[in-house]
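Working notes, structure below.
For this depiction, one protein chain was excluded, whereas all remaining protein chains were kept in their positions.
Our next item is chain A:
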């Protein structure tokens, strides 16, 4: 379903655009109650049983987009409660960031096997013979699975000549790499926040649009409106995300048009991290002092690695993530500025809420949320005149957005700085695969390795807050990489400056 524009995508984006519009227009925010009628017009339901239900769900999405808590369905409260108080120029939301809107959840059955109409009740019925626990019998001339006996091994599905047996899982649970999706007492999906790393994969994979994360666009617009010096740090995955007219230069102009005082590529921070992790790898791992090194840039991956594999935790790189490195560098030059990280990532919102990062990054918004701001402000990329390109980063840093790019950037640095060192690299994308890789590492099978982990399939360009399908985004990033005059992270003069300043650490 990812990469296809569906009504779920449509509503999600409309909510962002309307919340941004509300903030830009200002005035009496109690009129937020009108927005569900704008997004779901008329009296005939389009998506669900009734328009009232559809509007109530949009109402919840609006609250989350403003950064507010959901309000329980059994509690009398208007959706406008707390909205005016949230119209401030600083962070409002608190974890949990990813939320199931309970009454939007379809209570999909968890992980199970089902006999479909394709079953012809054949004479051979190999499903019965293949089942190790006698869960399958022929009932009314058709194969029937006794769910209380079924152990979900899938053998019946494999042997059926008519493909009559299907396996299905809740799409949210199937997308979750950390098994954080559980059920509440009514059978609806419920997130276990002890496990959740806020990667956002459930929210883009739920076909009922029942999961959404909190946003900061409302507060960000207020910060800009109040005249704060707001600087945008844009993640390397931004290229190509806003359509064919939005070249990297155009995106920068569009951000200025929105009122950002400056635009910096986070790929610059990636360059800093790549050099640091290359040094760490050679000094600690190659020397044998530490068994392996896990990259730090993907917050969902590094949190998962640390919580699920505590023995590995010390070997997850402590290099600053590209977001934090970039933010600190900008804050050094603009101490009063507010920093906005604009990226593809839901987990960065959680990273920026960490105690140690709070003071560095003021806001985190996704590309999809930013698109809502562009639309609300009526910005047309085609009408903007470019005033020179973005030149902060190297091709290596820009490649951080695509799976494999981090390891590539680091190995290029190693090759440059330590030509004699032979690197061992493993990488995984998708948290389930990442966990497999870490299990191997824990068993001692990845000693001497650099391990790149990316929580989202495809890397950051597959993040929850992206707009473009993977292949298009990957091609755009490649093109932007080729346009870099500098190729390897070590060539970046800003990195050299950073290294000199922090060299003694």
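Brief remarks on what is shown
As a convention for this text, contacts are C-beta pairs under 8 Å (C-beta built on N, C-alpha and C of every residue); 3 or more make two chains touch, one makes a residue touch a chain; residues count from 1.
What we mean here is this: contacts and distances are computed from a predicted model.
Think of the chain that is not pictured: of "Protein-export membrane protein SecF", "ABC transporter permease", "NAD(P)H-dependent oxidoreductase subunit E" or "Two-component system response regulator", UniProt labels it "NAD(P)H-dependent oxidoreductase subunit E". Note on the undisplayed chain: of the listed residues A:375, A:417, A:440 or A:483, the one touching it is A:375. Here the missing chain is touched by one residue of A:45, A:96, A:207 or A:469, and it is A:469. Although one chain is not drawn, the whole complex shows that of A:93, A:242 or A:400 it is A:242 that touches it.
Although one chain is not displayed, its contacts with chain A can still be listed: residues 4-5, 9-10, 13, 17, 242-246, 371-372, 374-375, 378-382, 467-469, 472.
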